[in-house]
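Sharing a structure with you now.
A protein chain is absent from this complex, but the other protein chains hold their places.
Letters A, B and C mark the chains as written, and numbering starts fresh at 1 in each.
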Amino acid sequence: MFDVEVIRKDFPILSRHVHGVPLVYLDSANTSQKPQAVLDTLNDYYVNHNANVARAVHTLGSEATLLFEQARDKVAAFINAPRREEVVFTKNSSEALNLVAYSLSNASTTPGAERFRVGPGDNIVVTEMEHHSNLVPWQLLAQRTGAEFRYIPIDEQGRLVDSAIDERVDEHTKVLAFVHQSNALGTVNDVARLVGRAKAVGALTVIDASQSAPHRPLDVQALGADFVAFTGHKLYGPTGVGVLWGRYELLAAMPPFLGGGEMIETVDMSGTTFAAPPHRFEAGTPMIAEAIGLGAAIDYLTAIGMDNVQAHEAELTTYALQELMKVPDLKIIGPESPLDRGATISFTIKGIHPHDVSQLLDEFGIAVRAGHHCARPVCVRYGIAATTRASFGIYTTTAEIDALVAGVIKVQEMFG
Amino acid sequence: MFDVEVIRKDFPILSRHVHGVPLVYLDSANTSQKPQAVLDTLNDYYVNHNANVARAVHTLGSEATLLFEQARDKVAAFINAPRREEVVFTKNSSEALNLVAYSLSNASTTPGAERFRVGPGDNIVVTEMEHHSNLVPWQLLAQRTGAEFRYIPIDEQGRLVDSAIDERVDEHTKVLAFVHQSNALGTVNDVARLVGRAKAVGALTVIDASQSAPHRPLDVQALGADFVAFTGHKLYGPTGVGVLWGRYELLAAMPPFLGGGEMIETVDMSGTTFAAPPHRFEAGTPMIAEAIGLGAAIDYLTAIGMDNVQAHEAELTTYALQELMKVPDLKIIGPESPLDRGATISFTIKGIHPHDVSQLLDEFGIAVRAGHHCARPVCVRYGIAATTRASFGIYTTTAEIDALVAGVIKVQEMFG
Amino acid sequence: MSVTDSMYQQIILDHYKHPNNRGELSQFDAEVHHVNPTCGDEVTLRVRLADGEIAELGWVGEGCSISQASTSVMSDLVVGSSVSDALELQEKFLQLMQSQGHPDLSEEEIDALDDAIAFEGVSQYPARVKCALLGWMAMKSAVAEATASAESRSASTQAGE
Partner (left out) sequence: MSVTDSMYQQIILDHYKHPNNRGELSQFDAEVHHVNPTCGDEVTLRVRLADGEIAELGWVGEGCSISQASTSVMSDLVVGSSVSDALELQEKFLQLMQSQGHPDLSEEEIDALDDAIAFEGVSQYPARVKCALLGWMAMKSAVAEATASAESRSASTQAGE
């Protein structure tokens, strides 16, 4: 049974007060709060097992290695990965996405990696609703290789323009990279449609699941893409850890990205051979405690059940859309229907800058985000400087949504 | 006053037992243990202030941003950086070193970055004692750009062959990258000599200070190099965080590395402009808790005084060399004199594989490392498969060194 | 939360609703356009100098109340003051903004900052400091540009002698 009040007790920060009033944290799309179980796991790691992994033959080293690799197993199970070796730990989503983009550009100078090469005449496609972390890496890849950079536009309701998918993704498309759930709009994209089109033209597919992984069951086999990226700090885990999942067959053939300890097979001054995945892509000492902490977050979520998480958040979204849309002069930026959208709601208020809205809400204890949410093309598309964004998580209550609505009305009064 | 017994009480893991005996942790060059102050800081961050940085205007976001940027100030002060903006947070040393190597290769396709370009006819020089993390990135850069990859050889005592420095570093050298203190040999290199030669030929200099930062005062202005990299987990800080220091003037002119949130100035579908350093090089959500934790580690070290740390470890090194060299059939790999060397001692024992030595020592509670220590060319140089390595930190005692020596003798008896 | 704790002092809201010196100068020595890329705040600002004083200043802009009110307050304070006093005040305001909520100002400085002291609360919010500084930075640039062009004009006049 999903009981939000029980869940809230697991998150120590939720008892905090700000400006003398209890915290109402509605910024989970930016980063999530952490349950006590994750903090205990971090502490236990450092107090009892801390050592470098893979390299050491002593007891602490073995314990740390086991814990770290068990965290990989947990991630693999959480996303239904066919193989544990398909789970690469990175520092965040951004690194995961850059990893793929750099590996592809490294293919240009790596013998045997011809199939991954991108160059003039090829194109790389994203969508107009991408987070900068799934946009800039591809722009830079295009710049490095001479490929064309394209995007699929969005409509007034924050949905991809369907007819543009077949047009922009063509037989010269090498990569289609798209966000599963938009952090700026809440839109959940039609993965089957997008992956289907990419497969039809032989393009690689990269899904940015940073905003979907925390909120719905994620099954990489069902998604059908080649790569899926997400980030620990949004998934109730620690900062400093992210995940790239990739098909083994691809990871095993791709050139390395970062060079260093752990990613090699053997190093010689005249040349180096590289380890098999996942280690090939994990240069240097990994984020050991962080990966183990992410494993604890996954255990926590799994105990709750991602289906329950999704159902809870769908309820919140429906309620919040309904209540917010009653506020005069408030405009939802993104889908107004709760269908195929996540628990992240952007809006503007006529005559009041989003920074003022969110700053004043903060003075009432309500934490929301204002800005372009690292997805500036979305704001450009709608001709606005920024939005205010409220986003929910497993610990969010309808009472908090009521507080938000009341807060927005108070802001309107002050600026009226 | 430096009192090792007082210091030991700050490290909860040091009261652990392994195989039923008290832990003797002599693997600090691999990773250091963490004082309670660092663990408390991590916990306080998550329990009271956790939020994403830079982006949020709410109270938690502001607190997190202040704490994160204060950590940057602490790092800047610790290494005597002229400007705080010269401190870039990375996930570890390896990323820091790759960052420089990738920025240089990106210069090839970035208009205005001509001065950073590397190509055929140029060369990149490292030393034969590099950790793979300061070797493979440069090998890969050479492969990507067509530059020549060279190295300065080492002599029997684990010192650079001085005459080779002027020969290998020539007017075509674009980068000289070298380790400050070798993790495999303990050797401390003559920075003035190396940087002096590189400057004379106009090469960029990159110092891998992963093993020096935890053990001696580090003053980037005195070192005189262009870039200095080190890693948090060896500096008594958390895993998952490292530092690249670079001269502002260079960082401000260099092309970006990872693309994503936070590293941009403005993003447009037709092109992107990049933020000033350090943010240009910090794509995505940074390792917030980890950087703050590293700040706490630096506070802890500063309170002790890095001069005191250095003096304590010099004493340990002198004692350990003297005692180990009394053991029959034990050969030090690296300088036998305590001069210009750090508290990391590699050795071999005739007829017993280093893995057996360290595994058996572990059974006596003593944690040391065995292997090539991610510096395989060193082993190749001396015609050995591996070494056993004992490395010390602020909490190491001479009694622990006695335990090591006694342990080694016991191992010899078992294999005798 | 008491009203005095709020970043949104009444003075700020008043200036936001009724900004001063808003408008385009038709005669001016320099025009600058400053943008806060993370927020989209913008200000276009023109100045006319005379006898070492800021004779006139006009601005138009868009953005949050902090950026717009701060520009309005700034314009009130510097119009009619000497260039050097204006730049000194800009320095003080910059210090206030960088104080992270703990300004270390003398009575005299507080007096000089006048209405601008209302922005003290902003200094606790790193993300908003840039908003409050936008107009002040624009003024500084514009004055520098106007001074430089005046100098080069007088230099070329001298060269012509």
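Basically, a contact is a pair of C-beta atoms (placed from the backbone, for glycine too) under 8 Å apart; a residue touches a chain by one contact, two chains touch by 3 or more.
These numbers come from a predicted model, not from an experiment.
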Subject >> Visible chains that the absent chain touches, using the contact criterion stated earlier >> reply: A, B
Subject >> Touch with the omitted chain, as defined above, among B:A142, B:A386 or B:A403 >> reply: B:A386
Subject >> Of A:N30, A:N50, A:T65 or A:T110, the one touching the omitted chain in the full complex >> reply: A:T65
Subject >> Of B:D122, B:E323 or B:E363, the one touching the omitted chain in the full complex >> reply: B:E363
**OP:** Kindly note down the residues of chain B that lie in touch with the hidden chain.
**Re:** 19-21, 352-356, 359-360, 363-364, 371-372, 379, 385-386, 414-415
Subject >> chain A residues touching the omitted chain (full complex) >> reply: 54-57, 61-62, 65-66, 69, 265-266
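One rule holds in what follows: only the chains that are shown with their structure count from here on.
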Original post:
How far is the middle of chain A from the middle of chain B, if each middle is the mean of its Cα atoms, in Å?
Top reply: 30
Subject >> Euclidean distance of C-alpha centroids - chain A vs chain C, Å >> reply: 39
**OP:** Measure off the straight-line distance from the CA centroid of chain B to the CA centroid of chain C, and report it in whole Å.
**Re:** 45
Original post:
Touching two or more other chains, which residues of chain C qualify?
Top reply: 125, 128
Original post:
Could you say which residues in chain B touch two or more other chains, in rising order?
Top reply: 55-57, 61, 266
